[in-house]
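Here the complex is missing a single protein chain, while all its other protein chains stay put.
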Amino acid sequence: MATATPMPVIPSASRTLGRDFLGLALIALVGLAGYWLFPDNLAFLTRVISVALLVLSLDLIVGYCGIASLGQGALYGAGAYAAGIACVHGITDPGLLILIGAAAGAVMGLLMGAIMLRAHGLPQLVLSIAIVQLLHEAANKASSITGGSDGLSGMSPAPLFGLFEFDLWGRSAYLFGLGLLLIVFAVLRFVTRSPFGMVCRGLKEDPLRISALGIYAFPVLLKMFVISGAVAGMGGALAAIATQVVGLDSVSFEISANALVMLVLGGIGHLYGALIGTVIFMALEHIVAAINPFHWMTLVGAVLIAIVLFAPRGLSGTLDELARLLTRERWRAGR
Amino acid sequence: MSAVFAVSHLSKEFGGLKVSRDISLAMNEGDRLALIGPNGAGKTTFVNLVTGRIPPSAGSVHLAGEDITSLGAVKRVRRGLVRTFQVTRLFPDMTPEEHVVMTILQRLGKATRILARFHGDSAARDEAAEILATLGLTEVAHRKVATIAYGQQRLLEIAIALAQRPKVLLLDEPAAGVPSSDTPRIEEALARLPASLAVLMIEHDMDLVFRFAKRVIVLAAGELIFQGLPAEVARDPKVREAYLGSYAHAGS
Partner (left out) sequence: MQTALSIAVDALAYGMALFIICIGLSLTMGLMRVVNLAHGAFAMIGGYIASYAARDLGLGYGFGIILAMIGTMIIAVPLERLLYRRIYDRSELSQVLMTIGITFCVIGITNYFFGPTLKTIPLPAELARSVDLGFRSIAGHRLFVIVSGLVVAGGLWFLIERTGFGIHLRAAVENAPMARTLGIRTEIIYAASFALAIGLAAFGGVVGAEFLPIEPYYALRYMVTFLVVVSVGGAGSIPGALAACLLLGAIDVTARYLVPDFGNFFFYLAVILVVCAFPRGLMGRAQ
């Protein structure tokens, strides 16, 4: 291994801050480029942002805490339905609706965490599935509130800041979503660098070591579930505002499994990985699934197998590795 | 003066099999006690009982006068009963500084704050730098643990334990797996542990035991068969029979 690390890396506040601004600027730039390049696909791009929030929220659980979950749709759906129901009942301010989605997601995260953290390993995974399936059935049954299998419709969110209508072309919705994503991303960068974020990383690696430091795992993990729920809930609320429909698919095993696939594709434990994975997966799905949905399944399946066998750290992890190799080569060549 | 750490009549049965029988010992401030015993003597069980990872079948554990028998592992750590691990348990992607800072933040009740920057607590970083310096880890303080030598990882285990400011420190084979060229650095670190700290060392290496410990206890088949000065261990007939006899044949 690399025993000859060139210099001790001292994390300086200004440098990490600079890098974060660069990252945020890059996301904003890519987002705006999407706005100019694909003006006819803004509804789809808004959905990408909404799902990106879901995948980011899953990364907090899987990537930063090491808890495998196939039920993240429960949190996303909670936010979508809460925002949708609130909107139908006359709360139409988009910002407020996002907050309602976040709150609903956070409460669901608290519940889900409290249940899932009772078990470990496979039973834990099964609990996550059972929870999302249970909510799916509940949402289907409670059709008087949720619209059941027809979906919840009839929302008309108020203009953004009282100025920008959520129009047919979805411009306001997209830019609103992009702004939300940037804010959430910046906050999550901060959270993952907080003492709390470091302890979560430690818990993922070795819970026994953390308990030997005198730290209880349960409240830490539960807190992360709440944060994750808030983020996923905002994603769901964004989808509700943008499409003005909430369907049963927003609280489903399928969306949960897809989110996990996107996360793994991008690379777990990196916030950027979550974004990269979402964009690539959804773009490919958009193109290939339109041609033949079964080809799409075969492709996703093959990609998943390839990732597990050849690139377990996902695209971003593999890129990192590549970048490290390249810079090291250059460093050697420069001597 | 009352004992800072006392174990009385501690026993553990697993389905009728007695793995710890009626173990009692007491330690005062500044004690340097070594626990030795052949493989299968029940040392690991003893550590697990004392640290609260498994509940005892009978007996009690007292720390600084308080009965901690019914407390869980985390609470015991918070009361000042700290351990190191026989096989290092560190986070390969974090730096030694990050390990120690996390430990200090926990001691100060700030380890799980969300609205703070981990690297932004300069007081904690200064203290961490100081601890790492006393153990000679300054050079590697900012390298990922996965890339530093195993001997340095063992020293880091001790650094973490010190950062917890324990009342009682359990060292579980602190030199295990370290190449013999590096053991002097470990011994040096052990010699410089705070004088008032009560240290219980579980160790195989008899040389290390004789140099470090003021008192020795011997565990065999789950039972405490000897308690006394290091110089007396070798002469005790029970110990010779249970342990040193076979050790002498096999080891020296």
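Details
Think of it as A and B in the order they're written, each chain with its own count starting at 1.
Criterion: contacts are C-beta pairs under 8 Å (C-beta built on N, C-alpha and C of every residue); 3 or more make two chains touch, one makes a residue touch a chain.
These figures come from a predicted structure and were not determined experimentally.
Although it is not drawn here, the omitted chain touches the following shown chains in the complete assembly: A. Of the options A:A43, A:L99 or A:I129, the residue whose C-beta touches the omitted chain is A:I129.
Among A:C65, A:V261 or A:I276, only A:V261 touches the chain left out of the display. Although one chain is not drawn, the whole complex shows that of A:Y35, A:F190, A:Y216 or A:W296 it is A:W296 that touches it. Within the whole complex, the absent chain has one touching residue among A:A43, A:A68 or A:I280, and that is A:A68.
In the full complex, subunit A touches the omitted chain through residues 62, 68, 70, 115, 118-123, 125-127, 129-131, 133-134, 137-138, 140-141, 253-254, 257, 260-261, 264, 294-305, 307-309, 312.
Basically, only the chains that are shown with their structure count from here on.
Per-chain Cα centroids separate subunit A from subunit B by 42 Å. For subunit A in complex with subunit B, the residues that touch the partner chain are 1-3, 5, 8-11, 13, 16, 190-191, 193-199, 201-202, 205-206, 208-209, 211-216, 219-220, 223, 227. By the touch criterion stated above, subunit B contacts subunit A in their complex at residues 51, 73-74, 77-78, 82-83, 85, 89-94, 98, 102-103, 105-107, 110-121, 139-143, 146-147, 160, 164.
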